[in-house]
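My structure is below; once you've seen it, I'll send some questions.
Complex shown without one protein chain; remaining protein chains in place.
Moving on, here comes chain A:
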Amino acid sequence: MTQDPLLSVQNVTTQFVTEEGIVRAVDDLSFDVHRGETLGLVGESGAGKSVAIRSIMRLISSPGEIVSGTITYKGHVILDRSQGPDGEVRDGEAMLSEAEMRSKIRGREIALIFQDPMESLNPVFTIGSQLREFIEINRDLSNAEAKAEAIELLREVGIPEAESRYHEYPHQFSGGMRQRVLIAMALACKPDLIIADEPTTALDVTVEGQILDLIEQLKTEYETSFIWVTHDMGVVAEICDRVNVMYLGELIEQAPVDELFHETKHPYTEALLRSIPKPHETTGEFDPIRGIMPDGMNAPSGCRFHPRCPDAREVCMSVHPDLREIDDGQNAACLKYDVFDADYDDSPPLVVDENGERVPAETVESVGGDD
């Protein structure tokens, strides 16, 4: 791709200050979104997916704070922030103000769709009036024009009987239809980028299929780019061009979708793919990822995946791998690859302790009878 990226996210770190300490919910995140592409953002709960996209929209509020990073979108500087040695954050001059974010970016240039449409719809107003008002505010249209546009959009996203449905309330719509309304709202300003946070997770599989078809159709029609946040590898395979995999606040693999599934590089991605129950074959056994996802407060040292990684070696406990290119266009953060030059091959493998976690071989014996 020779064009400049539509959106460029560089070294963004967002943290939350809690009573128990500081959690880096998003740690040094970097990626690009190109025009017309759908970028997947994948990970289990707690990986930091939602914080990542809220950071892009600058929708992080106390006790959370974006502490550093730059984000540019079509020449706009959404974020340009650095942290001085005193811990104070400093913003660059070109960075958009909160007012500019509201008037120029959010909804107009970049639209957001959430998992639960009820969060974004007001239960006491009709679907139509909410959509019309949104259009009226964001595009210079008269009341009547906005209404016509709203009905047209409802029809476009496949709401049956759009004209009479216009006058109904959110609770009279099924979950799938509400999600269609949010898509209509997202489309209202013809944004170049739509960020969707688990938009089909709460939907039934047949309804999800309808929404995926709709997105596919809108993509060809409007050439909109998407960041699609999900934990469902089936959906990823279905609609994404490239994929970012997150684990405990960090990107651990970045790859074109075919490579991600067929030439998986990172052991976590591999384990994740193995653990999904297959709809089209009976495997008999499930192959879970061992152990549990640690919380952000107690992120493991070295490679954060090491307590659960089947390939973990002692070096993984102390050396923190950054994201590096392993193959053409495919990046991974794993010391077992030569580019890291981490002496992985000579390092002794970790063994599984009684909690199913990976630890050095000696500790298992010495810990022995302990809890």
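List of remarks:
As a convention for this text, contacts are C-beta pairs under 8 Å (C-beta built on N, C-alpha and C of every residue); 3 or more make two chains touch, one makes a residue touch a chain; residues count from 1.
We take it that contacts and distances are computed from a predicted model.
UniProt records the chain missing from this view under the protein name "ATP-binding cassette domain-containing protein", selected from "CbaC protein", "Ferrous iron transport protein A", "ATP-binding cassette domain-containing protein" or "Cytochrome c oxidase subunit I". Here one chain is not drawn; of A:Asp4, A:Glu163 or A:Glu221, the residue touching it is A:Glu163. One of A:Val77, A:Leu273 or A:Ala299 touches the chain omitted from the figure, and that residue is A:Leu273. The chain omitted from view is touched by exactly one of A:Asp4, A:Asp287 or A:Asp343, namely A:Asp287.
Of the candidate positions A:Ser30, A:Thr126 or A:Gln210, contact with the unshown chain belongs to A:Gln210.
Of A:Thr18, A:Asn143 or A:Gln172, it is A:Gln172 that touches the chain left out of the display.
Against the chain not shown here, chain A presents residues 44-45, 155, 158, 160-163, 172, 174-177, 204-210, 212-213, 231-238, 240, 257-258, 261-262, 271-273, 275-280, 282-289, 292-293, 371.
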